[in-house]
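A protein chain is absent from this complex, but the other protein chains hold their places.
And then subunit A:
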């Protein structure tokens, strides 16, 4: 054990202090100390992106960042997306377009898409696939995730949008 360091950051708008060993990974701090268990761990080689959180305007794999590196940062996790109990457009879109099954990749996927749609508000299908390539999914085959991103993009641009799934069509959105 080496000495603990006090680290302060903003987590979903709330000032947060933790005392951690320098070797502690941010994903462990978020899950185990801050009880934000939406970000998941799917690998130990930085490939899967299940741990993706938004830090200072960047999508970051929180398994490949030390908590001490987050000093002074603004961190957003999937828990911070809904406002007043109302789903964020991206969360709503993943539901409408069946962009998840087991839900394990979903928090990382949604957090990544949150940043992507700010950088490219009207992405082509090719751009969507390219810019979510850091997030693996075992269930969906990605097809409905692409639809969810397109759905969310439209809604965020203020355009009318309906689920592309027959059974969901007509459900209030």
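Methods note: a residue touches a chain if its C-beta (ideal position, glycine included) is under 8 Å from a C-beta of that chain, and two chains touch if they have at least 3 such contacts; residues count from 1.
Note that contacts and distances are computed from a predicted model.
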{"item": "Missing subunit (named according to UniProt) among the choices \"Xanthine dehydrogenase family protein subunit M\", \"Light-independent protochlorophyllide reductase subunit N\", \"Protocatechuate 3,4-dioxygenase subunit alpha\" or \"Na(+)/H(+) antiporter subunit F\"", "value": "\"Xanthine dehydrogenase family protein subunit M\""}
{"item": "From A:88, A:112 or A:151, residue that would touch the chain that is not displayed", "value": "A:112"}
{"item": "Listed residues A:8, A:37 or A:69, member touching the removed chain", "value": "A:69"}
{"item": "Omitted-chain contact residue, chosen from A:9, A:114 or A:131", "value": "A:131"}
{"item": "Sole residue of A:23, A:138 or A:157 that reaches the chain not shown, by the stated touch rule", "value": "A:23"}
{"item": "Identified contact with the non-displayed chain, of A:59, A:96, A:150 or A:163", "value": "A:59"}
{"item": "Residues belonging to subunit A that touch the chain removed from view", "value": "1-3, 5, 21-23, 25, 41, 44-47, 49, 52, 58-61, 63-66, 68-69, 71, 112, 116, 130-134"}
